[in-house]
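These notes are about the structure you will find just below.
Rest of the complex left out; these chains stay put.
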Amino acid sequence: MLSMTSLHPDRLLPADPGTRDIARRLYAATASLPIISPHGHVPPEWLAEDVPFADPTALLLSPDHYIFRLLHAQGVPLADLGVAGTALDEQGSRRAWRLFCENWTAFRGTASRYWMENVLGDVFGLTDTPSATTADTLYDSIAAALTTPEFRPRALAKRFGISVLATTDDPVDSLEHHRALRADTRFKTRVAPTFRPDRYLESSRPDFAELTKALGHAADIDTSTYGGYIAALEDRRRHFKDHGGVSTDHSHTDVVTLTLEPGEAARIYAAALSGEASEAEATAFRRHMLVEMARMATEDGLVMTLHPGSLRNHHAPTFDRFGPDTGHDIPIGVEFTRGLQHLLGRFGTVEGFQLILFTLDETVFSREIAPLAGFYPSVYAGAPWWFLDAPEAVRRYRGAVTETAGFHRTSGFIDDTRAFLSIPARHDMSRRLDAAYLAQLVAEHRLGEDEAHETAIDLVTTIPTRAFKL
Amino acid sequence: MLSMTSLHPDRLLPADPGTRDIARRLYAATASLPIISPHGHVPPEWLAEDVPFADPTALLLSPDHYIFRLLHAQGVPLADLGVAGTALDEQGSRRAWRLFCENWTAFRGTASRYWMENVLGDVFGLTDTPSATTADTLYDSIAAALTTPEFRPRALAKRFGISVLATTDDPVDSLEHHRALRADTRFKTRVAPTFRPDRYLESSRPDFAELTKALGHAADIDTSTYGGYIAALEDRRRHFKDHGGVSTDHSHTDVVTLTLEPGEAARIYAAALSGEASEAEATAFRRHMLVEMARMATEDGLVMTLHPGSLRNHHAPTFDRFGPDTGHDIPIGVEFTRGLQHLLGRFGTVEGFQLILFTLDETVFSREIAPLAGFYPSVYAGAPWWFLDAPEAVRRYRGAVTETAGFHRTSGFIDDTRAFLSIPARHDMSRRLDAAYLAQLVAEHRLGEDEAHETAIDLVTTIPTRAFKL
C-alpha cells in the first residue's frame, strides 16, 4: 500500500493516547501488506488494455455513486455530472468537477470525503482543499497526472499493491479480458471474474426469454427446457472457474429459499419463457434457483456471496432517464434466519460449501448473521457493505459480530467499488479501523497485544483467503 | 442562551482530555447563538398573553410526559400529578412535587434528569438536589420566582434567546395568538404556527363528519364534497402561511403513500361522511391524503414533516380516564423506503418541495433515512425525536446518518416540547453533543477544526433555516 504524504498518520485511530499507541503498532503491522480485493466492480478491460484514464470527472465522479448521489441531493442535476454515460466534453467535465469542489462541505463527515481526501492526497499528492477557488487547479493537476505512465491502470495496480482483484461479470461474458490478463505474466495482480447471474434467475423480467437464449448461446446448450437452462448455468459457472473465478454473487430483494418439485420448476420455467408465469411463480422460481446455485456450489466449489436488501431504482423518473445504478437504490429491511433455513438445512454442513452474508440492514448483524456464522461451518459474516462501509458503521459491525462469531468467521474486507483509485484508501481505512478495534480490546484487557497483532494480520491475509478460497 | 451557574461547564463533552479540548472550543462558538426552535408544542397563548405560570407542578411536571410517565412506572398515580387537566390545589401541587423529588433517583441517567437539572440550576439558580428533604424548599423557591416579572413567558423567551419558535396548531385554529404576536413589535421572537391536520385526514374517526364540517366552517367552504374538502384544506394551509407558518406536520401510524383515482377518493370521502367507509378504505384515503399534502406543499411551499410510528394510547384504561398524550404512546417499527416511493416518485425532485423525516425506530436512520436524504434534494433527515432526543441516542443518530448523508442533509435540532423552560437545556444539549461529535471527527483526523467550527455554527443557523425555509 501507499506511504502517506499530507494526510495525518494517525487518522481513524482512537483518540485516547494509550489506546492510540497500541493501535499505531497494530496498524503498522498491516499497513504495507498487499491488498486482497475479493469482491468489486472494476472493469477488467481497464487492466487488460491498460489505456489511460480519460479525465478527472470521468475517473473520479461519474462512476462513483456515493459522490454523485450526494451532489444530486444538493441540487446538482445528474446530467451535469456525466452520470450513466451522459457524454461530457472538456468544458462539461471541468464544470462537473467545479460543482463537486463547490459542494465539498456537503461531504463533511461522510465516507466519500474520507476516501476522496485520501485519493487526492495519496494518489495524486495534492494538498489543496477542494473549493470553488481551487477547483480548476485541482482539475488541471489531476488531468496532467492522468497522461503520465505512472497513472495507467496497471502501474496504479502495482503501486497500490493489489495482489488479488475480483471483478463482477455477466454469465455470458466471454471473459476474454481475464484470459488475456492471466496469459500476461508481466502483470502480477491476480484478476478473478465473479459469476453474477441475478437477471438470469428472475423469470418475471420481460427479457427473460432473450436472456436465457443468450445464456444458451454462450454455453452452446439448448435452454428451451429447464434441464438445458440448468446445464447452461452449470457450464457458465465452469467457464468462470476455468478463468480464475472463485465466487458467485447474488443480489435479490430477499434471501428466502425453497426447493420446487422438479416438474414444478420445469413448468414455471416454460411458462416464464412464454411470458405466462405469474409474479408469485417467478418469485418462487428465483428462491428455488438460489438453492440451485448453492447446490451447484457444493459441486463446483465456488464460494456463494449474498448481497440482498436493496430496493433498486427507487425514483422512476431518474431510472427512466438515466437507467440503473444512478444513486437511488435504497435499502430495505431484510431477514436471514427464516429465509436461509431451507438452504442451510440442505447444504449448511456440506464440506467445502461456503456462503458469505452481506447486509444493508445493520439490525441483522447481531441478531442473525453472527449467530448463523457462529454455528454453520459454511457461513461467513460478510464485511460491511455499501452504505455501511464507513468508519463508524464498520466499528458498529465489529461490535455487533465479534462477541458472537469472533474474527475468523468473518469474510475480511471487501471494497465493492468501481472507484479504482479509492481501493487503497478503502482497504487502508479498514486496516486502521481493525487496528482501532483490536487496540480497544487490548486496552480493556480482553486480548493480549500479541494476539491482536496476529489477528490484525490474519484479517488481511488468511481470513479473506479462506473465506473466498483464494 | 444562558450562562451556566452550578452546572459543570464541560457536561456532555467527551471524557478524553484532548478531544474535550477541541469540543470545548467548538461548543464555545455556538453556546450563545440564538435558539431556532422550528418544531414544538408550546401554547402560543402563553406568549401572546404573557400571564405568569401557575405553580411548579403545573409548569414543570403536569405537562411533561417524560416526567410523569416514569413517575407512573414507579407507582405514582397520574391523578396525583395533575396530568391531563386533573385539577390540583396548592396542597395537591406541593404533594405532586414532593412525589417527584422523592423519586429523583429513578431519573438517573435519563434525559429528563439532565434537562430538569439544567432547568433548576440555570433557569432558577437552584443548587439543591431534589429529595424528600429538599422538596418543599425547592417548591417554594420556584413558586416565588414564578411570581416575578423575570419569569413571565416573554421575559423567559428573551432570556433564553429564542429567535424562532414554532407551535403546533389545529387547522381550524383562528391563529389569533399568532396574529397578535406578529402585530406586537416589542416582542422579538418569531412565533410560527404549524399546520397539523392528522385527524382531518383519518376518515374512520367517529367524529370525521363533525371535523370536516368544522374545517369547512373555518375555511368558509362547503366540505360536503371531496372537492370542497380539498379546497378547505388548501385554504387553511394558506391561512397558516399568511400567519407566518412555514411547515405542516403529519403523525400517522405509517408513511405508506398512494394516489387514488379522483372518483375513488371522492367516493370514499362521501362514504366516510356517512360513517360507511371501511377500515381499509379509510387507510387508503389517509395514504392518498398524505400525497395530497405533498402536492399542496409543492404549490404553497410549506415544508412537510413526518413523525410516524407511535402507537397512540397503548393502555386503554388510562386513555379512558385521562385521554390522549398521557404517557403511553409506544413506538412501533416503521418503514420509509417502500412507503414513500410513490410520494417521492411524484414530488421527490420537484423544486422547492421539502420533506423532513423523523423516526422513533432507530433502525431506519442508517438503512432508509440517510440513503433517502443522500439522494433526494427534497428529503432531510430529521433530528432525533421523543424517546431518542437524549445524549446517547443523539450520538447514535449522528453516527448512523452522517457517513451517508453528511450534515447538510439534516434538519438541525428540534426540541418538540411543551416544557417551555427546558427549551434552552435541550438546545444546549444538542450543541454540546454536536461539538462532541465534531470533536471526535477532528481528533480522528477526519475533519479539520476550522471545518468543524463552521459546521457547528451551520448546524444551529443555516441548516435549520434552510430545512424549514425560515
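Letters are used for the chains, namely A and B, taken in the order the chains are written, and counting of residues starts over at 1 for each.
Criterion: contacts are C-beta pairs under 8 Å (C-beta built on N, C-alpha and C of every residue); 3 or more make two chains touch, one makes a residue touch a chain.
Remember, it's a predicted structure, so these values are computed and weren't measured experimentally.
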item	value
Given 2 placed chains, full-complex copy number	3
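Assume only the chains that are shown with their structure count from here on.
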item	value
Chain centre separation in whole Å, for chain B relative to chain A (CA means)	40
Chain B-facing residues of chain A, complex	7-8, 10-17, 69-70, 72-75, 105-111, 113-114, 311, 314-318, 327-328, 330-333, 360-363, 387-388, 390-393, 396
Residue ranges of chain B touching chain A (in the complex, touch as defined)	14, 16, 18-19, 335, 337-338, 341, 344-345, 348-349, 363, 366-368, 370-377, 379, 399-400, 402-409, 440-441, 443-447, 451, 454-455
